[in-house]
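First up is the structure itself, then whatever we jot down about it.
Yeah, one chain of the complex is gone here, protein chain that is, but the others are all in their spots.
What follows is chain A.
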Amino acid sequence: MSLNNFLLLPIIIPFFFGMLLIFGQRKLVYQRSFALIGIGLALLSAISLLFKVKTDGIQLVTFGNWPVPFGITMVADMVSTLLVTTTLLIAFFVIWYGFGSINKERERFFYYPGVMFIVTGVNGAFTTGDIFNLFVFFEVLLMSSYLLIVLGGEKEQLKGSIKYILINVISSALFVITVAFLYSVVGTLNMADIASKIAAIHQPGIITVIAVLFLMVFGLKAAIFPLYFWLPTSYHAAPIPVLTLFGALLTKVGIYSIMRTYTLFFVHDLGFTHQLLMVLAIFTIIAGCIGALAYFDVKQIIIYNIVIAVGVILFGVAQMNETALKGAMFYLVHDMLIKAALFMLIGMIITITGTSDLRKMGGLLKKYPVLGWSYLIAAFGLAGIPPLSGFIGKLLIAKGGFEAGNMWSSVFILASSLLVLLSVIRIFVYAFWGQEQPTHTQQTMDKKTYRTLFIPTIFVVFISIVYGVGAEWITPFMDDAAKLLSDPSIYIDAVLKGE
């Protein structure tokens, strides 16, 4: 077995197309079409990989034909494959959306290679089975995100990117230090091998310290409670398609890494590590809710909703039972889709009105009814109104919380949905109802741009609806993922013994 390079295709194809796009920098047609073709091909391979993993179980390949703990192993299990597929799906529509939104100067200056490399990094981080390789893929996606956040060189972008780069350089240094600590204790970098070594020494105190250090490192990337301070200003600076990519993908890589390390490595002192994770998750939700309600800026409201979702997912991870982990997986994929949809929608609102200040908007529903109603559906999906996508995940997370005996905090998770709903419905009330504002009556977006922005957006909204309504079809995939997360021995055996 294990002669299986197929699982590498969703990583290699965007990488390869990114290289090709460095040539022909100024030819817009070439840049656009090749970017779409590349992501499309990668998406097709990811979907077929998803079904292969479903039928044949975990797929893995070790680079260079080396025996397992010595080479870099890439592991495609249900968790990573689901996330890879979602990533490519979102990237496809964001690139399409960018045709009408990113300006031509940016497109001619390596915007598309940047997107391709960021997708390479994200997919690689999801798929790798080696902790140092995870660091390298983090750097791949961070480098590309530095390019994308600063590309264009506006004043606000420069301000936001300095903060962003500084924070990420610090957290990357901390990542290397933490990996060094871990390596000096267990003497291996392969994730499955690390997990089995930690199990063999029953997680002594130093491993718990390393667990907290990892929580700090990935918490800085994922924006958990005391470490989320950089996110609102940095993300606010980026142009909308870039913001969509960041909001939908980057913090999720941090969440995935916490999920992976806390369900695979550090599972022997749950009373400390997972309790800490749960408390931080709850504070994250509180902090996010405060931010989401405090602002009148549409971008900031959705950005703080990212922080809330991070808290909800990590709360599910902290319960460490199969129900809550299944909920966390459901909610993670839902959140990637719905955040992409919401950012694309508010991007359209901002382009139409020419402002991101809610108090200067109003009456859009008269001219743009379809936009208005699809925004309302997306908002309901985010809050988790039953047939829509956010429902099943949050339900399972709360159920898992009750099963684990965390009564009040689970009730709190459910209650926080109301605040989420309030924060996004405020946008609907201010922007779509009320009097039409004079600021945006003169300028109407021309039909062609509107269509290029609207079609990919409606696709993403539609996919999120299907994801909610068709939860029945997705459940078997999520069951596999939850089983894998709640029982680390499945992963360890698959990688080390090749079962």
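Throughout what follows, contacts are C-beta pairs under 8 Å (C-beta built on N, C-alpha and C of every residue); 3 or more make two chains touch, one makes a residue touch a chain; residues count from 1.
Just so we're on the same page, contacts and distances are computed from a predicted model.
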From "Na(+)/H(+) antiporter subunit B", "ABC transporter permease subunit", "Small subunit of phenylpropionate dioxygenase" or "Electron transfer flavoprotein subunit alpha", the hidden chain's UniProt protein name: "Na(+)/H(+) antiporter subunit B"
Touching the absent chain when the full complex is considered, from A:31, A:62 or A:145: A:62
Missing-partner contacts on chain A, residue numbers: 2-3, 5, 8, 12, 15-16, 19-20, 22-23, 25, 61-65
